[in-house]
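Missing here is one protein chain; the remaining ones are kept as they sit in the complex.
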Amino acid sequence: MLGSGILKGLAVTAKNFVGSYHNPARMVTQEYPDVQPQLPANYRNFPFLVTENATDPMGTMRCVACQICEKECPPQCIYIEKSKDKKPDANGKLQLYPAVFDIDTAVCMSCQLCVEVCPFDAIKMDHVFAIAATNRFSGLLLNREELAKPNTYFHEIRPDEAAEVDGRLAAERAAAEEKAKAAAAAKATAATATKPATGGAAAP
Amino acid sequence: MRAVHDEFHGDLLEVSMGPQHPSTHGVFRMVVTLDGEQIVKLKPVFGYLHRNHEKIAESTSYLSSMPYTDRLDYLCSMSNNWAYALAVEKLGGLTVPDRAQYLRVIMAELTRLVNHSCLVGFLFNDLGTSFTPLLYAFREREKILDLFESLSGSRMMCNYQRFGGCRVDPPPAWLAAASALVDNFPRFLDEYETMLTGNEIMLARTQGIGPMGAAQAINAGITGPCLRATGVDYDLRKVDAYGFYPRFNFRVPLGAHGDTYDRYMMRILEMRESVKILQQAFRELPAGPIMDPKAKLRGFRPKVGEAYGRLEGPKGELGFYLISDGSTNPWRYRVRPPSLINLTLLEELCLGRTIADAVVILGSIDIVLGEVDR
Amino acid sequence: MNLETLPLQLRNAIVDLFPPALQWFVHHLLTITVILTVFGLFFAFTTIAERKLLARLQNRLGPNRAGLPWFPKLKLWGITQPFADAIKAITKEDIVPAAADKVLHFLAPVLIVAFSLLGFAVLPFGRNLIPVELDAALLYFFAAGAATELAIFMAGWGSRNKYSLLAAMRALAQLISYELPLILSVVPVVMVCGTLSTKAIAAAQGGWTFGLLPHWHVFTPWGFAAFIIFLIATLAESNRSPFDLPEAESELIAGHLTEYSGFKYALFFMAEYFGLTALSGLGVTLFLGGWQAPCEFLQFIPSYLWFMIKLVGMIVFFIWVRGTLLRLRIDQLTRLSWKFLVPLALLNLGNGAFWALTPDWTGPLVLARWAISAAIVVVPFVLLGRRLTAGQAPRSYRYA
Partner (left out) sequence: MIVPASPDPAKPDLSTPPVAENSLASALPPFSPSAILPRLLARFPAATIELVPNPGPAAEHSLLLDAAHAREIATFLRDDDMLRLDYCSNATGIDWPEKEIVDTVKKSVPDPAGGPDKVVEEKTKRIQPGYLETVYHLYSMARKHGPVILRLRTENRNDRIFLPSLTPVWKSCDFQEREIFDLYGIVFLGHPDLRRLLMWDGFKDHPMRRDYVAPDDFEWEPTPHGSVLDRAKGHYPKTEGLNS
């Protein structure tokens, strides 16, 4: 009969009206500034640079300015200038570091490719999303000081991934130390065996 | 007896609907010539969102184009990813591990749910509801987007598929949540259908509106639910049998009239089939790696050659045509956009109908301007 | 202190403060002020109620942020939202298109508010509360109400916008189509009550069967049918969903409102709600017993409160309909009117006549009276409805 479909529709909306008062599954609204969203660990928005500690962020940056991310970045929002000198990294190896590391967050599309291609676990995705600024350049173009965040922060936002990365880096470090020890031992044996030449300069 | 409008013959009215119009689904524009409220001419105008995606892709590496495919049809980033990965895998001869194949099916079908629920919501908005069906649909869509977010990190720009596999392996908790959501999805569909499918106004507004003939639709390259609404049995999941779709039990709903109502119902019925596919996928998901060990993330250089990979996207056949010259960048990168080609018949469908119908016909074709204009 | 007569006593007390020569003037000024204030506030809270109710129908929260100035912590569930909206509307820039007919563009919102307010003059808000006692109150009401469509046409024409023009055309087609069923649905009431005076019609619906079942017109077959037709026609007359074609958002941007902004836009909004409230008030008066209490023992509640409760009920129903239904197309809209509502209303006219002629049927004849009257309504409804929806039904589908 004419009208039965309309009545059924009215019944459904009425049910939803009542349900909205007692069934939280129906209500999905989050009252945003009052209630901050619970971001999943995998949430990604804008990269940051991982530093080993918070006290000396520029000195302990993992980034070695290899510029792979700059090349792979689809919208080309990363800009890196290599340093002229070298600094020792966490493994004690001398590495370049980025003298300039800019990310234009107005261009960045948070695709995470920089993170995936980084062989040093130096760049990771952040959880910030409220980055409104009044100036496009001073506000949205982040330089390396603004990008650097300590490893503890990484642990805070993505505990699982950070632990895995730490484990891997620790293993690498251990392996490097092992190798260095072995090399030193070999060198020592070599030195004891044959006195002259080859020593000195090669030791890290 | 002479027709009335002969005696009151007046001027035609040309209205430019769009690019800013509530119902053109973005920055689409239709230049409509009206006789009273009747459409005597309709010319679609494209390009307001054109960014030459193909040119950008030809000047970057294969991998770098992947996040850009998210932005084609921004409701269905997972399907777009897969279509592109499919083409590149065909071009480079990569294989995909079983678990990744299942995950791809899961993601693609979840995307179908997202897209179709959005579509039916927006269709009702075009039909003049005050957002109620749209918001019910969005409520369900949000839940799926939450899943996407917790897995891939982003709600809509998932960037999830890689050549030779997927990027992240979902933990068991995610799978359980997704499975529960999928199991509850038919309840939403039932409620939705009770609310609107039998509604007299809905029937009057959609049945017999903008009917498409099967031969006409095939010749015009219409694909996806719009084609199947005309009764043509052509679903690439069955025809091309890409991915692991042959392992899944599902049916392809077919319409008979090809009108707006059939196009709407195709979406509803496909969502029900998608739910079945998803339930089966969650049951059978094997353990194992999710990436082809041969696949390289960086510096991927396929051999010289070309490949056309296509899949059944929610909107129709989404194809990627790639030509490799052996370098890291594709020589030719072409997207076959279902949204654009499904608009081929728009003028034919709208002629002689009113503005109100044109809006509904456009809504039922289901376009996303990110893909139309690329 | 009698609550029922309290408004009158208050009015008389104030009027008595003035010299007798001015008293008639103060009397009317007071009435107008009260109507403007009460229904102005009613309008304000209807907007927030509509937004809140729609939100709840859609599983949202609705506006809940507007609090009080200087007390940012106090949110008050957002009920001060309409005042914030009003301030916003007043302070917004008023844009008049260069090509517009300036006079019509300005006059349209002014006139539409004026016309939509006229109807309130003849509504009996309570047992003793009626602003103007007219013998031909119903005729006056419809005459005043029909003029609002003229203002809509002025807005559409004066804006010099194609969408506005289309909307204006639609508004006229809608007016012509629905004025008829609206008036025809009211005629049986006039026949049965034998009067055009709204006060007399409201009074005629007094009394209860067993003290519980009120003798409202809606509880008779002809009255029920007339009420439904009246409801549908009211929706159409006040341009509300599913008949909101003149401002069909998805088709005509905002229809005749496309070129209006700021306070003028707010005036249209206000007029729409005033019109809706007035028509609902008339519906309450004609079919829902006006100010009469639904049960005998509930008479202790003042009559004007009963009127307002019923009015609110009507408005809530309209909001509910808006939250559910989709829009008709213009040809379907006119077809619904001419091929369905008008014939039904005409038949119902006969039904009303039958009812008016048979008040003395008693005993088993009462049952026959009800059965005949119901048949006159239901049979044509089913038959006409079947013809109206011929060829339209949910379909079943095959699978490949």
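Letters are used for the chains, namely A, B and C, taken in the order the chains are written, and counting of residues starts over at 1 for each.
Definition applied: contacts are C-beta pairs under 8 Å (C-beta built on N, C-alpha and C of every residue); 3 or more make two chains touch, one makes a residue touch a chain.
Fair warning: this is a prediction, and the values are worked out from it, not measured in the lab.
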{"item": "Selected residue (touches chain absent from view) among B:L175, B:V239, B:A256 or B:L297", "value": "B:V239"}
{"item": "Hidden partner chain, touching residue among A:A14, A:M27, A:I68 or A:V107", "value": "A:V107"}
{"item": "Sole residue of B:M78, B:L254, B:I268 or B:I341 that reaches the chain not shown, by the stated touch rule", "value": "B:I341"}
{"item": "Contact partner of the left-out chain, one of B:Q20, B:N184 or B:N219", "value": "B:N219"}
{"item": "Absent-chain interface as seen on subunit B, which is shown", "value": "46-47, 50, 52, 54-55, 86, 89-96, 98, 101, 218-223, 232, 234, 239-244, 246-249, 251, 280, 283-284, 286, 302-310, 317, 319, 321, 323-324, 331-332, 334, 336, 340-341, 343-345, 373-374"}
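Criterion: only the chains that are shown with their structure count from here on.
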{"item": "Pair sharing more residue contacts (C-beta pairs) when A-B is set against B-C", "value": "B-C"}
{"item": "Centre-of-Cα separation between subunit C and subunit A, whole angstrom", "value": "60"}
{"item": "Subunit A-subunit B separation of Cα centroids, rounded to whole Å", "value": "33"}
{"item": "Where subunit B and subunit C are represented by their mean Cα positions, the distance between them in whole Å", "value": "43"}
{"item": "Of all residues in subunit B, the ones touching two or more other chains", "value": "132, 136, 139, 195-196, 198-203"}
{"item": "Residues of subunit A whose C-beta touches two or more other chains", "value": "2-3, 6, 9, 12-13, 16, 26, 28"}
{"item": "Subunit A - residues contacting subunit B, complex", "value": "2-6, 8-9, 11-13, 16, 26, 28, 40-45, 68, 72-74, 109-113, 116-117, 125"}
{"item": "Subunit B residues within the subunit A interface of the complex", "value": "60-61, 63-68, 70-71, 132, 136, 139, 142-143, 149-154, 157, 159, 167-168, 191, 194-196, 198-203, 297-298"}
{"item": "Subunit C to subunit B touching residues, read off their complex", "value": "54, 57-60, 162-163, 165-166, 169-170, 241-242, 244, 248-253, 322-332, 389, 391-395, 397-400"}
